[in-house]
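Have a look at this one.
Shown here: the complex without one of its protein chains, the others still in place.
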């Protein structure tokens, strides 16, 4: 997996998921936001890292007794130990939150190992404990039943779907308090840079609007005055 | 749009959405509660105002490039500038929260312009910022992707559907921490007055129940004693 | 209804719903977690009690005018007065949260009467008030419209479905911040005892993982060292 | 159960479900059409009979092994033997078609016993065989898995919900090629009579429209000419 | 409304909806297929015509008594009389098939008036009668209850959403046995011409495949031999 440039990582941490979706939309990508997941612990801060994936299929009863975890090479446990530090663990749970994708112990292990976050389009068990950990975690809703009741872990680090988004290993996965966006690896640097610019402009606009200025001509900047004002604003703030 | 009587507005601010739905039910209206939306900022207080509407249709790709906002008469932007102070901006997003109905900048503009609130049966982007604004806002879930990915703003202030409720311009839109109810304009005064009475009685009942009294005979007031006690309670409290 | 052994009740209060679902899974029961409900007031603490049920069917308009509550034997009101202290009131609302299963007054009455909690697979009205009561309450989402708009209370204390789970009167109903699990009455004591053991082990594992230990060999305890360490850990903590 | 008047039964067989829903709407009943079920065998003709009901709850694994059918008093089997000739067997399957509500053998037994039809808001197994039987049957979709995988038969002939409609034992259940409507018992005679009248008028209108006449003034009959023409049409046809 | 060129109409009748969606995809339009509707009468042949639209909003009870149809200018009835011959009547029913969008009498009137078809993303009542009419009709499922129970007709011939597709008056609406696609007016001629070419090639491919030829190199035509063979095939058939 190619390493994410540290400056790109810093840029992605400083912009919003909403802004990134707009940058991707401008490049023709409309479906990069993982639908219907939210952070358990918004206080854990923004999440940025390369995707490392786990794929579940439906559980067949005879293949998923409680004893499967005796096997050290069980894909769920193996994946948790192999996810690189700095990466985001992304789970394809087929949008089914009726059983757990993972629980507090595995999420703790990812945190201790230095992983950047975890995302599932299903749910986590031990959600209250996970909400207290210092690692960003995103899911649909709490899912106390063990994954064995519905999910069988199968593949590690293959391309998957998560919340209706294609996720390829190494894509940039960025999360904030609203949710998670997947930035294709080859676009990460360009999108990050553009998003930083957009964020400056939107911060300027937000200030102006709160001062009482109309959005017409301001947002987008169709009037000269807007561009002049924004240039001065940037200069004053050193952005 | 007829102006809402200030005293009616005050009455509506002092009663709950739940109580209003009961008043409407008594008049044969069963579907006035906007289903499956919730407030981003319950602390912003109750929301009361006349409906001012925006209608979206599905976005067709060629009609919705990022450049459409260059047009000052784009319906979304125009509507935000035209929504009267005191009115509630209600958006028909066809119950689709996969792309934004609006974001923090537009909601800020509505707030600064003195609008009473905003409701969509889709979702907002910049939800964390909106949650910090002093204007009530209701949606289904955060929706970072730009509206252009799925929604095209089309009509301003026409009758719409929102969360399975018919909303006509000028209807009273009332929100509290539970959600939003639409009170037909011609019923607003009568319903508000009745709701104030019901609220007094329910406050009395709540106190009695917490003291240990059975609900039988009390709620509803089928026993004489209840009516006597309530009369005394009102007198004591000046309600 | 057989009384729940007080020590079993204490044990169930000290373990998580997630752990209980695993104990049930080991006994072949995969569907005991009530899907898609959450607590209004996680601060109210854990909920444990025997199930006492109410069954709703769809409301037919002519049978559900506002006047039905004049009847002291209306099943909703009657059930609230009959639910035994210590029991959990479980409502089959056919997973429909578009109208209320109950409101703050009835939930207050249950609280005052000493009931252990209330669960519906629909929604409550007056949700903000209920969230302030000292009784655990679980629902899908706020539902201000009166139950008469969609639900007719019919049967008291019969077997029901709630959130896709079979609930028999007298089953143990256990809730925590994640949700609610139904433990068949005859399994309550055995499951509670096993869950206490599992909880001790998982607490030990959680500590070890946070210290940096790998989950392989630890969780589950496939290495001798794990079992030795756990034995020492228990001894040190007196668990 | 009160017997259905034979002439009412004949009238109900001669009108459409659509017409009956309009008659019920005029009486304030908006939700009597069982949503999302269709006939397996439209050729079996119209279905009219009193409701006889079966209620399922979710299946708990330990209570639903294959051996339960050894018990002659198992509610599903008992109900099939007890359903009166002329009655319609209506099953509350909680709108879950993932397992069977019944199969061809039980439906055959109902047919041989003279029952008037069967309706479930779930699905039947052996759907192709049922489609060849001379008894009207309505479901959502084929459901080969045995009911034991998801449904436990519990109550016989209690009020239920079916496809979001309240069904009371003894209500008139009427089906045609479009679906099934539930007519409250006390309204059956009046609704049947009115529907016969409406059907005559709609047959007249249909003929006129196919001849090229505008619907304005014709449907509804707001012009005198329409009423005159209809009177002549009825006379000519003896209706 | 600009008239559709007769030769374009003929071309559109001779190609499939599937082929048209591919032509639109090549132009960047991914969402022009009306999701989840099907023809009641596939035997009625292909449907081609300009869109003429009707917009429903949710019905409010007091505005939708049975008497509203006494008004000759009721939008539903007016629209049926105003839809131009050759046009397709497209109804925005908010994807809600629980009440009728129209019934056999209105569909008959459209047929007699020379309209080219009717599409709703809800359902029709009198579906069996409509299935026997010689006008293509598309819906989600039979919906016997009168529209008044859930839908209020509001706008005539405005842009709408139908089955998640944007429909503008004058767009080409094309239906076959699979469903309905909306071709933006300005693309109709170009798309029709391209679809005719694609159809010829796919007919050639289908023949070759049935003769046993591999799809590799054939579909798409990446081998010279394929192009040569196709040229000969066209010549032989005069296509």
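By letter and in written order, the chains are A, B, C, D and E; residue numbering begins at 1 in each of them.
Simple rule for what comes next: a contact is a pair of C-beta atoms (placed from the backbone, for glycine too) under 8 Å apart; a residue touches a chain by one contact, two chains touch by 3 or more.
The structure presented is a predicted model; accordingly, all values stated were derived computationally and were not measured.
Asker: For the unseen chain, which displayed partners does it touch in the full complex?
Answerer: A, D, E
Asker: Looking at E:66, E:190, E:215 or E:231, which residue reaches the missing chain?
Answerer: Once the missing chain is taken into account, the touching residue is E:215.
Asker: Against the chain that's been left off, what residues of subunit A make contact? List them.
Answerer: Residues 27-32, 57-63, 94, 152, 154-155, 158-161, 164-166, 184 of subunit A touch the chain that is not shown.
Asker: List the subunit D residues touching the unshown chain?
Answerer: 66, 69-70, 72, 77, 80-81, 98, 100, 103-106, 108-109, 112, 125-129, 141-142, 144-146, 148-149
Asker: Which residues does subunit E use to touch the chain missing from this display?
Answerer: Given the touch definition above, subunit E has residues 16-18, 20-22, 25-26, 30-31, 33, 35-36, 38, 42, 176-179, 181, 202, 205-206, 209-210, 212, 214-217, 219-220, 222 touching the missing chain.
The definition used in the following text is that only the chains that are shown with their structure count from here on.
Asker: What's the overlap between the neighbours of subunit A and those of subunit E?
Answerer: The common neighbours are B.
Asker: With residue numbers as the basis of comparison, which of the pairs A-C, B-E or C-D duplicates the interface of B-C in over half of its contact pairs?
Answerer: Of the listed pairs A-C, B-E or C-D, the one copying the B-C interface is A-C.
Asker: Please state the rotation angle, between 0 and 180 degrees and to the nearest 5, that superposes the Cα atoms of subunit A on subunit C.
Answerer: Going from subunit A to subunit C via C-alpha fit gives 120 degrees.
Asker: Since subunit D and subunit E are copies that touch, just let me know if over half of their interface numbering is common to both, same, or not, different.
Answerer: Comparing the two copies, subunit D and subunit E contact each other through largely different residue numbers, since under half are shared.
Asker: What is the distance, in whole Å, between the centres of subunit C and subunit E, each centre taken as the mean of its C-alpha atoms?
Answerer: 50
Asker: Would you give the residues of subunit D that are in contact with at least 2 other chains, written as numbers and ranges?
Answerer: Only 30-31 qualify.
Asker: Can you give me every chain pair that touches, using the contact definition above?
Answerer: According to the stated criterion, the contacting chain pairs are A-B, A-C, B-C, B-E, C-D, D-E.
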